[in-house]
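First, the structure itself, so that you have it in front of you.
Excluded from the complex is one protein chain; the other protein chains are retained at their positions.
Up next, subunit A:
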Amino acid sequence: MADITAPRARRIGPINLRLWLPLFWIALVIAAALFAPLIAPHDPLEQDLMLERLPPWFVAGTEPGYWLGTDSLGRDVLSRMIFGARIALIVSFTAALAACLVGTTLGLIAGFFGGWWDRVISRLVDIWMAFPPVLFAVLLVAVLGTGLGSVILAIAVIDWTRFARVIRAETMVQARMDYVDSARIGGAHRMTTLISEILPNVLPSVIALLTLEMGIAVIVEAILSFVNLSISSDDPTWGAMIAEGRGAIHFAWWVLLFPLIALFLTVLSFSTLGEGLKRHFDPVLQ
């Protein structure tokens, strides 16, 4: 009998990079968000019209200390980005988690119990998905009023369907496996079977979707900020910075570019992390 207790060789190359590169960037953003007052070189709200539209450090004619330049009101772009990371992360974590909890629960129930449960939940998802998501978000925030809570609620209310649909399909596949009948033979209740037998098998998909959703939440928050429907304009957000930078792109491109890069890298990291984590924690794929 072959010895299979020996530790497996660790996989190196693309699989590992897919996990660690996004993890590195997200850790950086989290650190920036947590310690924003300590590491930001300037007050993000401090205006200084004498220092307006300073270019970043590698362009001639800059002032030392303003690494990524200043916007048209003389506010430090780097400091505003660091504080903007707070809003981006709070929204992405809480909104994605809320959408995940609602969607996964409904998806599991529809996929496992079938019948009327499935019919009601699936039709609800169909109707929900027929609304254009961004318009829906704008409408919701307009009704609920701006603010952090409404943005989070709007994203969760819109995006639970993504979880419900995928997890329902996964659950239906798993429910046909013999281990579900085995659990029944072993005297398990239906609910026990769903939670302790099926859920562990759909969990990798839940995690992949969750991180993907975190990236989407960052984008939706940025869109809402862009159309000035997110948080009060006192709090710097990436979306609002991009909106401001858009107007000044011909003479101060850095105000647009740097928040855009941060947004892009964060969203990319979240979506790549999902696949990386799925592979990392899957005992079968490992």
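Everything that follows uses one rule, which is that contacts are C-beta pairs under 8 Å (C-beta built on N, C-alpha and C of every residue); 3 or more make two chains touch, one makes a residue touch a chain; residues count from 1.
The definition used in the following text is that contacts and distances are computed from a predicted model.
Undergrad: Of the options "L-serine dehydratase", "Formate dehydrogenase, gamma subunit", "Peptide/nickel transport system ATP-binding protein" or "Rod shape-determining protein MreD", which is the UniProt protein name for the chain that has been left out of view?
TA: From the listed options "L-serine dehydratase", "Formate dehydrogenase, gamma subunit", "Peptide/nickel transport system ATP-binding protein" or "Rod shape-determining protein MreD", the omitted chain resolves to "Peptide/nickel transport system ATP-binding protein".
Undergrad: Based on the whole complex, identify which of A:Asp43, A:Glu63 or A:Asp181 touches the chain you can't see.
TA: If we include the chain that is not displayed, A:Asp181 is the one touching it.
Undergrad: Determine and list the subunit A residues touching the chain excluded from the picture.
TA: Here the touching residues of subunit A are 4-5, 177-179, 181-190, 196-197, 200-201, 203, 283-284.
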